[in-house]
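Only a single protein chain was left out; the remaining protein chains are all shown in position.
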């Protein structure tokens, strides 16, 4: 399973569209791939009690998070016929409109990527210890809970 | 429904990673969006009877294709809570490893984008009159059939 | 009835043209198919559908003057 080894999931700050474009470009040499599926989580300007979120600050329990990302990765390669898979998650501050999660799965066939991507995203939300501090425009904050 | 009006689905030649990155960047101003889901169809170097595909040349029955793309678009906005949606499909020659289909859906919530993206991609495959000529390295060809 | 027949994909190879004008006394899809099979016997081996006004037609559907498209299996994406 060496080729599936996970590294550098966490990135400091937002994940940029240029980084995502570069990642897509790198997959053009994989000519057995017929379908890519990409999930992007973007920070919303949610309004709560009249205040508007301006930034989310992410923290994680790194050791456990990395172990969980690896487990998700191994499970996805076992369950689905994937050629490759990448996960990137932000740490630190990400402003509204910026991207905080980038999951990228590739397979010869499209059916595999739809199922695999949803599986991976739901597992990340459920099992990876990442915490989000929603900071409002007035600098007060609230702790984010996934729904 | 004016804001959902469809235009310019077809693009001559491959869809580039830079174009996709730019399209993602343009969505950073949409701060009600929490989730994007992107499908990319990439041309595979399939081996058939000992010959390897090098290029697919796409043609379409344009009038009907545009009508079908519009119908898919309207159906997707009716069925799912989408903030926006884009479809791009190549015409002409696309080499192996290059991207020929780019579908991009965005919503406040992730559940919506997973369902919407699969719906849109399956509808495109089933209802849009696009034809693919798989050209082998020796310049012979075969007509592609979706599975 | 005056029709313009458009051939797509492998069907353009069979007809050796992308479109042609055709005068046809038949008024249904089924009738048109008989005419086309007579003109291009190899069409009988092909899997295709017929569309008019951007919609697929059933074999019993009535034709109207104008453009008709012969569409092989779709292969988008």
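Per-chain residue numbering starts at 1, and chain names A, B and C are given in the order in which the chains are listed.
Methods note: contacts are C-beta pairs under 8 Å (C-beta built on N, C-alpha and C of every residue); 3 or more make two chains touch, one makes a residue touch a chain.
Not measured: the values here are computed from a predicted model.
With respect to the full assembly, the chain omitted from this view is in touch with A.
Considering A:73, A:89 or A:110, the position touching the chain not shown turns out to be A:89 (whole complex). One of A:8, A:49 or A:63 touches the chain omitted from the figure, and that residue is A:63. Remark: the residues of chain A touching the chain excluded from display are 41, 58-61, 63-64, 67-68, 89, 100-101, 121, 124-133, 143-146.
Everything that follows uses one rule, which is that only the chains that are shown with their structure count from here on.
Shared contacts of chain A and chain C, meaning chains that touch the two of them, come down to B.
Note: centroid distance chain A to chain B, computed from Cα atoms, is 23 Å.
Distance between chain centres (mean CA atoms), chain B to chain C: 27 Å. For chain B, the set of residues touching two or more other chains reads 41, 121.
Chain contacts: chain C has residues 77 touching two or more partner chains.
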